[in-house]
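As you look at this complex, bear in mind that one protein chain is not there, while each of the others sits in place.
Take a look at chain A:
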Amino acid sequence: MKNDKRLRLDMWGIAGIVILVTYILFLIYPVGNILKQSFYSTSMGFTLDNFTKFFSMSYYSNTLLNSFKVSITATIFAFIIGTLLAYLFAMFDFKGKKLLRILIIIASMSAPFIGAYSWILLLGRSGVITRFLSQFLGVQTPDIYGFSGIVLVFTLQLFPLIFLYINGAFKNIDQSILEAAEGMGVTGIKRFMTVVLPLLMPTVLAGSLLVFMRAFSDFGTPMLIGEGYRTFPVLIYTEFISEVGGDSAFASALAVIAIVIALSIFMLQQIVSLRFAFSMNALHPVSTKKVKGLKKFWVYVISYGIVFTAVLPQLYLVYTSFQNTSGMVFQSGYSLNSYREAFSRMGNSIFNTLRIPFFAIIIVVLFAVFISYLAVRKRNTVTATIDSLSMIPYIVPGTVLGIAYLTSFNTGVGGTGFLSITGTTAILVISFAVRRLPYTIRSSVAALHQISPSIEEAAQSLGSSKLNTFFRITVPMMMPGIIAGAILSWITMISELSTSILLYTVNTRTVTVAIYTEVIRGNYGIAAALSTILMIFTVLSLLLFMKVSGKDDISL
């Protein structure tokens, strides 16, 4: 490749400019707008009032404290459970691992608030388990609402991330390291704490920070199960929704605080992963051992127990979707009534859940291909800028992006009426695409790094033009990696709530939004049926992913 630092006006130059303009319009402008609103008012000019208001009133600032509390607690629990499970998987031989792994992935792929809703049905005031225990055993279950409920849901939702991370890292630990420790008389728990855990540390930290970030920015779960326990995303959402038309500056200030926190966590993660980075490569990965007797019993109980608990909410929703219901009350007898109603009243949401992510994924794949190519093969100031810009949505919480879009495009760009896309399908498609691009870009950059530049040079030497080479050689070679990444993005899109709950209208309502609103309205039958449909979509997509990538594993 020629080593030109200037941006030239060939196909790549044009692609670069188009992408840059897109990011300026749909990322810089809305996020900048939020910044401006939070610091600037037309009456007073530059002001810190919004921030003073937040930090001086404990009614507001407590939500931040609450968010930290639940996120840290959930991260610790998720770490313990995820590591324990990964350890069992890596060290011991037992049946059904493959199935368990798939179930764990499914559990992690569903929308957290659906888990919250199902746990309310199970453990809530009139939950089935609660009633069963008090009626037959006279046991009073602890309160599920508030802090403990949020932590429960987050933990079960997020431990799979830790599990998948550590499961991958275990493959890089060499059996000989464990044997060496054993030779020195260090075995069992001691060996795990002194030898294995330090080796896993970089992975553990990376995974934990990701879990923390997810927990910190989730809005649906505390909204449903938190009751009086308000977390920061809930505050942002309610402030914004209740203040629409009025003073959205305060909500913008909250959004800015959220971005700053997310950014700090992100930087922390970068620093930490640099400090702890060392490379491991296992010639002989740790091999599993057969277990016998009591130990075998515990291995089965713990691993199956954890996974069962994680998928229980999903399973219970499938069950209730076939029950007869009237409003919030489940009746005796079974039927497909809930599905019938779901289709007749919420049919368009099912269609939307396929349609909107479909358009978004096309944009994602197109942009990811071009951005990764520009960033890897055509490095210059412009493409480096695009590369960094494309990573910003990774740290901007969904609620924040939703608010930014709403305030920025309501009356068009800068109030000109140009691109006044609020309420359209386009705004949802674009917000989905922008939010999910970072993931697909990473996977296509990885795919591109696998392709030696000499392959492209070979094609050129055979008389193929640069354009032809790109489309006939480079893109087809990148495709398997990109498709796999895109399917994962797709799965996260169909269960997305925090942005779509702000941007939807009756015509662009997705299944997750419908489930949320039906739960709030108390139409539990429809909510359960829609949840089941969503789960089917997820499982099918996951199977497709496994077929395309040829793996029964997801590495993050």
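The working rule: a contact is a pair of C-beta atoms (placed from the backbone, for glycine too) under 8 Å apart; a residue touches a chain by one contact, two chains touch by 3 or more; residues count from 1.
One rule holds in what follows: contacts and distances are computed from a predicted model.
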Should one name the undisplayed chain from "phosphoenolpyruvate--glycerone phosphotransferase", "ABC transporter ATP-binding protein", "Carbon-phosphorus lyase complex subunit PhnJ" or "Ger(X)C family spore germination protein" using UniProt, the answer is "ABC transporter ATP-binding protein"
Touch assignment to the omitted chain, from A:99, A:384 or A:455, lands on A:455
Touch assignment to the omitted chain, from A:287, A:465 or A:507, lands on A:465
List the chain A residues touching the unshown chain?
1-3, 452, 454-455, 457-466, 468, 473, 476-477
